[in-house]
Structures are given as structure tokens and as C-alpha cells.
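Apart from one protein chain that is not included, each protein chain of the complex appears where it belongs.
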Amino acid sequence: MTNEQKQTLMRERAAALMKDGAVSYVIGWRETRFPGKTAIFFVRDEKDADMLVWDEYTIPLTAKYLTENRWPDKKIGIFARGCDSKAINRLISDNQVERENLYIIGLPCEGKKDDRCLSCTQRDPLIYDELLWEPENATGTSETDLQRARFFRAEEVESLPTDARFAHWEDVYARCIRCYACRNVCPVCTCRECYVDMHRTGFQGKHHDAAENRVFGVTRAFHVGDRCIECGECERVCPMGLPILGQTQKIIKTIEGLAGTYEAGMDPEADSFLGKFDLDDKDTFM
Amino acid sequence: MAVDYEPKIIAFCCNWCTYTGADLAGLNRMKYPENVRVVRVPCSGRVNPQFILRAFRRGADGVMVCGCHPGDCHYSTGNYFTRRRFMLMRELLEFNGIDPRRFHARWISGSEAAKFRDTVTEVTQLIRSLGK
Partner (left out) sequence: MTQKLLLKSALPAALTALLADHAVFAPTGEAERHAFTCLSSAEASETADAVNLDGLTTISPKEILFPRSETLYGIGLENGEISTPEPTGPTVIFGVRPCDVRSIANLDCSFLEKGFVDTAYVQRRENLTIIALACKELQSPACFCDSMGGGPASAEGADIMLTETADGKAFLVSFLTAKGEAIEKLWETASVLTEPNSADTAPPPPVCTLKVDKPQDLPAKLMAAFDDPAWERLSESCLGCGTCSYICPTCYCFDIDTEISGGKAEQLRCWDCCMFSDYSRMAGGHDPRPTKKERLRNRFLHKLAYFDERHGRTLCVGCGRCIAKCPSGVDIAHVIEWGGTL
């Protein structure tokens, strides 16, 4: 099936849902001024549906926009690819959204024109009310299909000696402008009030320098690391093009080393790694 | 490195075990390096990773988190969460180019005054040798 055919299906389905009054709106994608860039779009009535797009650039994650309406009057319709569905699972298990408030239209994804899609482990949606077309690969992309190592970004840094690692992050955080786009786009970053916005508490100064930015960067990574669904949105939105996905990849890699295979968002019932414990956890603390 | 360099070390100590252990060390007139500044917390599970980062940012040369031995937590399970959290945190600090020898987590009970003294002495010496 071509992208145009898929796009037509999406438009028809969204229009039908709006006509039936089954949902209050449907979250999808629209074009922007630039070819190769799409944006999130809310279908609010039947006519809007014709603005929906589906092509190799429909990259932004839809799931984060669910947190803006936690108590909807009617169900929220949402288009979800593999990554969106992992995010939805995470939002459900974090009690951020309720499953019965969602109408999920699953879209098996063919992989987008984005670097970060090369290490995608889950193209097909995991959770949905209906699937709009058949997946090309019924089990999702298997590990062997990975076009790039899952933790590629972390491994780039790991290979450096300690001082060079420090210098690497010093360079990254010296360029960071602390616009917080990485925080705001992250589907598992769901605090209603971020510690950063409570700056009189002394956790995070407003000072823009590498040290202060580094505190933000590491804290952000730690806050979301064990729930990170590895979508790479944080890197996509960064206006300075900083390779920050490595931080959360490193956390997931460490979790795998401590507790075996781990992938957040695969199951809406699953707790996050730091939200539970095991009596037999290993430690080196003496 | 100056010979008389004295590192600043922040130790977050659980109220029920390590803080009591430190108190006992005092009662027994044990001596330990004054480089350590003890911050009492209700449980080692209270220690937010942010505290560690903030301490380093504000110029601490080393940070310690000390709590009850696994199984002994006053709140039953607090230190199990601590254990996971700081095993992860230490790796992340190392990944960020911060020498893992500057961050320590230890289990010290209320009766282990000598262990508190020895740990603090050992960590201070280690960090002094690392320099600023």
C-alpha cells in the first residue's frame, strides 16, 4: 500500500469518527511550510480530516499531546505508530491517561526519514482499538532488522576515556540553550510542574552556563531514563542539534546490565525500573 | 596539587542507621576527618539524585549516601529503592565523565560506629588523592 492510500484511509477514518461524534478530536499530522517537516494537528471536525498527512516525514510523536487533556468529556482519538503506542502504554501505567478515554487508531509504521528510526525496535503498534492497515511484519521489527545498534548514541561516548567523556558533555552543555524542548516533547516527562520551573527551591538556577545546563541535562535524563521509550524525540527537537539521547540510552543499557532485558512501554501494566525493587538486587555498596 | 588540599565531602546519612552510627562514633570519642559534612535525611530513599548533582555543582569534591543495610530499613523498603537508584546513578555519573570514586554509597547501621569512622576516613583519603 502506498503512503497516499494510507493517507486517504486515515482521512476517511478520522472524518467518520468525527461525524459519528465518537471522539472529541483526533490527533494526527499536518504539513508545514517546509517540505520534509510535518507538525501535530488536531482534527476537530469532519472538514479538518483532509489536512491529515502520512508520509516519510510524519515523525513527531502524537502521544505527548494526550497529557494536555487528562479528563476529556469524550474519548480522544489518536493515531499511533509503534513508538506512539509505547508512549501510550507508559502514560497509562504512569496514571497519566486512562485507557477508556482513548480511541487508538493503530498505524503500522514503515520507518521514517529520520536517523533515530534506524534503531527502532517497535514499528507496529502494541495497543490499539483498530488497525488501519496490515503490518508488513506482523511481529514488529525483530532485533536482527535493526539498522543500527540500539544504544548507538551511548556507545559513541562510552568508548572515550573519562576526561574525554567529561569534555564531550562539557561541549554539549556549553551549547545547550536550555529551551527545554527536550523536556516538553518527551512523552514520559509528565510532571504537572517541573522542578526546573520551581527555581526558587534552589534545585536549578536560571544561570545559563555549561555547569548549570549539565545539572539540567543529567537530571532530566535520570528523571525519565528508566521510562524512556527510545523514540529520540529529544534529539529531533533540539535546536542546537545536541546528541542527548545518549544519556537515557546509557541508563537503559545499565538497567539491562543489572536486571536483564528491559524495554519501557511494551506493556501498560508494567512498572518502571525505579518504581519497584527486587530483594535480590545486586549492589557494590558494601 | 597543593599538599594541604582539603576536600569537601557531603554525606547524606539516614536518620535511623548511619546518623545514629555517626552519633555513636562521637559518644565513643572516635576521631574522623572533619572534611565530611553530614546531612541528615529521614531515609536513604529520600536522597534525590538531584542532591548529588547539586552538591557537585556547588563545589563538593565527593558525595556519599549512607543508609541502613538491606532488610533493616526503618520504613521496610526505602533502601531497596536507594540501591537501584544509585547503582544507576553511579554509572550515569561515570558516563558523564565524573570519576566514580567521587561518589560512594554505603550501608552503615546504628551500631557500626567504627565502620562509619573507617568509611569516612577511607573516602576522604581517596578523594584527597584524586585532587580537585
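Order of writing sets the chain letters: A and B. Residues in each chain are counted from 1.
Operating definition for what follows: contacts are C-beta pairs under 8 Å (C-beta built on N, C-alpha and C of every residue); 3 or more make two chains touch, one makes a residue touch a chain.
Small disclaimer: the values here were computed from a predicted structure and weren't measured.
Visitor: Touching the left-out chain: which of A:V185, A:L258 or A:L274?
Guide: The missing chain is touched by A:V185.
Visitor: Of A:G21, A:P161, A:P239 or A:G260, which residue touches the hidden chain?
Guide: Missing-chain contact among the listed residues: A:P239.
Visitor: Using the touch rule from the top, list residues of chain A that touch the missing partner.
Guide: Within chain A, the residues touching the omitted chain are 30, 32-34, 37-42, 44, 60, 64-65, 68, 175, 177-181, 183-185, 193-194, 197-199, 205-209, 236-237, 239-241.
Visitor: Using the document's contact rule, name the residues of chain B that touch the chain not shown here.
Guide: With respect to the unshown chain, the touching residues of chain B are 58-59.
Definition applied: only the chains that are shown with their structure count from here on.
Visitor: Report the inter-chain centroid distance for chain A and chain B in whole angstrom, where each centroid is the mean of the CA atoms.
Guide: 35
Visitor: Quick check on the complex: what are the chain A residues that touch chain B?
Guide: Touching chain B: residues 154, 157-158, 162-170, 195, 202-203, 211-212, 214-215, 218-219, 221-222, 225-226, 246-247, 250-251, 254-255, 258, 273-274, 277-279, 281-286 of chain A.
Visitor: Once bound in the complex, which stretches of chain B touch chain A?
Guide: Against chain A, chain B makes touches at 49-50, 53-54, 57, 70, 77, 80-81, 83-89, 91-99, 104-107.
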